Structures are given as C-alpha cells and as structure tokens.
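So, chain A:
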Amino acid sequence: MVPLSWYLIFAAALFSIGLFGVLSRRNAVAILLGIELMLNSVNINLAAFWRYGDVRLMAGQVFAIIVFAVAAAEVAVGLALVISVYRSRRTVVADEIDMMKW
Partner candidate 1 sequence: MNFISTHLLSTILFFPAIAALVMLFLPKEETKLHKWYALAASLVPFVLSLVVWFNFDPSQPGYQFEEMYTWYTAIGSSLHLGVDGLSLSMVLLTTLLTPIAILASFSINDRTKAYMILFLFLETGMLGVFMAIDLLIFFVFWEIGLVPMYFLINQWGSANRNYASLKFMIYTMGGSLGLLLAVQLLGVLFKTYDLQTITAQWSAYTAPIGGISASTFKAIAFWAFVIAFAVKVPLWPFHTWLPDAHTEAPTAGSMILAGVLLKLGAYGFLRLVLPLYPAEAKYFAGALAFLAVAAIVFGAFGSYAQTDFKRLVAYSSVNHMGFVVLGIAAAAFAAGTDDARIALNGAILQMFNHGLSAAGMFFLVGVIYERTHTRNLEEFGGLFPLVPVYGGILIFTSMASLGLPGLNGFISEFLVVRGSFGVGVNSVPVMAIYTAVAMLGLLFTGAYILKGIKKVLHGPMNEHWVHGEHKLTEINAREIIVMVPLMVLILWIGLYPSWILNVINKAVVMLF
Partner candidate 2 sequence: MTTETLIWLIPLPPVLAFFLIVLFTNKSKALSHTIGVGAAALSFIGSMVVFVRALGVEHLGEHPFESAINWIPTGSTWFRIGVLIDPLGAAVLFFVAITIFMIFLYSVGYHNYGQPAGDHDVKGLPPHGATIEEHGHKHVVPSVEPMYSRFFAFLGLFAFGMYTLVVSDNLLTLFVGWEIMGLCSYLLIGFWYGKPSARDAAVKAFMTTRIGDVFMLLGIAFLYSATGTLTFREIFTEETLRALASTPAWFGMTASGLIALLLFIGTVGKSAQWPLHVWLPDAMEGPTPVSAMIHAATMVSAGVYAVLRMFPLLTADYGEHGLTVTMSIVAFIGAFTALFAATIAVAQNDIKRVLAYSTISQLGYMIAALGIGAYVAAAFHLITHAFFKALLFLGSGSVIHGMEHGVLHTGNHHVDPQDMFNMGGLRKKMPITFWTFLIGGFALSGFPLVTAGFWSKDEILADAFGHGHMAVFVTLAIAAFLTAFYTMRQITLTFLGEPRTEEAKHAQETPWTMTTPLIVLSVFAVTYGWVGIPEHFPLLGGLIPNWFHDFVGHTLAEVPETPEFSWIPLLTSLVVALGGLTLGWLYYRNVKSVSEDKFQIPLLKNKYYFDEAYNFLFVKPAYWFAENVVYKFLDKGVIDGILHAFGPSTQGFGSALRNYFDLPVINRAIGDGSAEITYWFGGKLRGIQTGRVQQYLVLALVTFIVIGAALFFFVLA
C-alpha cells in the first residue's frame, strides 16, 4: 500500500501549485481556480488521514464534504463578484481592481 506520506507530498504539491496560481495569475478567474486547487489539496489530506486513521470515525469524510460545499458556495460568490466587477470596470485583471487602497 502506498504510504501516507505520498499522499501528503502530493497534496502539498497541489497546494503549492494552487498558491502559486493565486499569487501570480493576473486573471481573477484564474485566481479562483487556484483557490479551488488549494481547497482540494486539503480534501486529499482529509481523506488520507481518515483512511490511515480509525476508519470508524467519519469526521474526515464529513469535513471533506463540508469543504466541497464551501468551495461550491465560494465559487458561486466569487464568480458573481468577478462578473459584477467586470460589469462595472470592464476588466477581470486583478492588478487593475485596486479600489481597496488608501
């Protein structure tokens, strides 16, 4: 059986890719995609820990499902925001959306 650490390394890699995407992409939709990646890396961790821990405890799986729900909600809200910003400012470039400064 594949050892637990493989899953963890895989998840860490996925997380880093996601983080990189979030920090470096200029398109807001791409940033959202990066966030999704990070969330899913967490899900992998959760599933892995459940499988390698006490399988009778369902907490890990339940948490993973909650994360799905959160992710779905977040995408819905996030995309709505992006569309809203696009409508008012005609752009989805993150650097150009800089209203939140002094």
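By our rule, contacts are C-beta pairs under 8 Å (C-beta built on N, C-alpha and C of every residue); 3 or more make two chains touch, one makes a residue touch a chain; residues count from 1.
On how the list was made: all candidates are chains of the complex that A comes from, given by their letters.
For clarity, every value in this text was computed on a predicted model and none was experimentally measured.
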| item | value |
| --- | --- |
| Options 1 or 2 - which one, within this complex, touches chain A | 2 |
| Residue numbers on chain A that touch candidate 2, as the complex places them | 19, 22-24, 31, 94-95, 97-102 |
